[in-house]
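A quick write-up on the structure given underneath.
As you look at this complex, bear in mind that one protein chain is not there, while each of the others sits in place.
For clarity, chains are labelled A and B in written order, and residue numbers in each chain start from 1.
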Amino acid sequence: MAHGHNSKEKVVFVGDSRVKKGSMVNIPPDFTAFPGKSEAFIPYFLLKEWMVGVVVLVGFLVLTIAHPAPLGYPADPMNAAFIPMPDWYFLFMYQLLKYPYVAGDYVVLGVMGIPGLAFGALLLAPFLDTGKERRFYRRPIASALMLLSLISVVYLTKVSWDHYQGQLEATGTKPEHIIREEKAREAYEKGQPAPSVVKRAKPIAIVAEDDPALELMKQNNCLSCHASDLNGNSGIPALRGIGDQFTKEELANVVTNGNGNMPAFKDKLSAAEIDQIATWLSKQKKAE
Amino acid sequence: MFKGIYNWIDERLDITPMWRDVADHEVPEHVNPAHHFSAFVYCFGGLTFFITVIQILSGMFLTMYYVPDIINAYASVDYLQHKVAFGGIVRAMHHWGASLVIVMMFLHTLRVFFTGSYKAPREMNWVVGMLIFFIMLGLGLTGYLLPWDNKAYFATKVTLQIAESVPYLGPYIKELLNGGEIVGAQTLTRFFAIHVFFLPGALLALLAAHFFMIRKQGISGPL
């Protein structure tokens, strides 16, 4: 029986109806047509394949260390000076759309027609080129079409890239990631930290914090609703930066007569005191 | 001990044939660069796969720091590249790997084309390979937007403009990719989802089919 079986040797269950007898249906062509011209996948073939992999990996790691990925400035939809560029492997299609007869009224041809035909033909190549011949020089049409497409792709990519370089030169712009790198290097040479390009909403500072008006407001419970840090609460406006939204007269009016949930203070405060508070509040502007 | 564990599993699942099948199958000599140096052209497929694995791994690690949100996307990329140790290298791997995978795949496609290896009985594998090619281009396109810098933003805007010029369906395609009226918050999350979940899922399925067919049909014989 299987229990109490301690041997490290493999047990082969016999007659277990759940397990199909191993029948290797998945036998690939064994290249018997080339006797002595084949070898085992592991280790012979894989080892050589991976030696090539090692060479590529070393080159790749050197590239990643030497050239960090470019990063420009945060996206700004209002930036009119930026010259848009797709990644290099889309350039040929990008360039194609610049030619007459594939742009303007004929843009369908440029967007759908030519790329659709080219990629469609590539996708269905085995069904278009059905001959038995495999050597490329014995099937001139297929090879010629492929070479022609290759040449045009390379040509379009080059034209597009040269045009971009020309534009950069003509407008005197440098790609953003290069400007960034230069600035970071300059800062590094001066011993400063790299300039931060991430824009951040700065908390609005309180203007003239030692003004007696603030003390007056504390005494009259203004801050119990508008919060002791003047940042407001849910539904209650922050008093920081309130001077950007209201004039002194409007503020004095709200304090005197109230507004919505805001109680009127005309009974608790004198007109002079309200004026003092409104003056101080109107100074609460966001620092530029 | 490892032998014990292996035998325990093998008794139950009979795993030996699975890996022996892969390990021992015969491969023709003419694809091995050690025999004919010119056979290095047969390595591009394997290299494409190797770079793809690097892409998947580096992408997984990058998402530990990246957020797909228009306010934080740029800041998080900036942070992971400049503040996290090796961040520059990991992002460079993903950035340059994206280009390298296209190059390798392109060379692999040319090799298969010029050796006529796509001919019967391997037509289906060629079609699957081309689908992989399209998926890779889609990954490149969607990944380009994610850092949310000016280059990413304007390139995507132009791409979507091009998509809009498709007759009849164009405006719908554009709006679907935009996730709204403008290239903005919803575009970014959409492109992120497509780049990280949809296309890689399709890619893995197609790669499995590609390898299964290679294994089933073997490498095409010498010319």
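The working rule: a residue touches a chain if its C-beta (ideal position, glycine included) is under 8 Å from a C-beta of that chain, and two chains touch if they have at least 3 such contacts.
Here is the rule we go by: contacts and distances are computed from a predicted model.
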| item | value |
| --- | --- |
| Options "Menaquinol:cytochrome c reductase iron-sulfur subunit", "ABC transporter permease protein YufP", "NAD-binding protein" or "Transketolase": UniProt name of the undisplayed chain | "Menaquinol:cytochrome c reductase iron-sulfur subunit" |
| Hidden-chain contact residue, picked from the options B:Val84, B:Leu204 or B:Leu223 | B:Val84 |
| Among B:Val31, B:Ile54, B:Val128 or B:Leu177, the residue in touch with the chain that has been omitted | B:Ile54 |
| Interface with the undisplayed chain - residues on chain A | 42-44, 46-47, 50-51, 53-54, 57-58, 61, 198, 200, 203, 228-229 |
| Chain B residues that touch the omitted chain in the full complex | 50, 54, 57-58, 61, 64-65, 72, 75-76, 78-80, 83-87, 89-90, 93 |
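What we mean here is this: only the chains that are shown with their structure count from here on.
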| item | value |
| --- | --- |
| In the complex with chain A, residue positions of chain B that touch it | 3-4, 7, 10-11, 14, 17, 21-34, 40, 43, 46-47, 50-51, 54, 70, 74-75, 77-78, 81-82, 88-89, 91-100, 102, 110, 113-120, 122-123, 126-127, 130-131, 134, 137, 140-141, 144, 147-155, 157-159, 162-163, 165-167, 182-183, 215-218, 220-223 |
| Chain B partner contacts - residues on chain A that touch it in the complex | 8-11, 13, 19, 22, 24, 26, 28-31, 33-34, 37-42, 44-45, 48-49, 52-53, 56-57, 60, 63-65, 67-77, 79, 82, 84-90, 94, 97, 107-108, 111-112, 119, 122-127, 129-136, 139, 142-143, 146, 150, 175-177, 194, 197-198 |
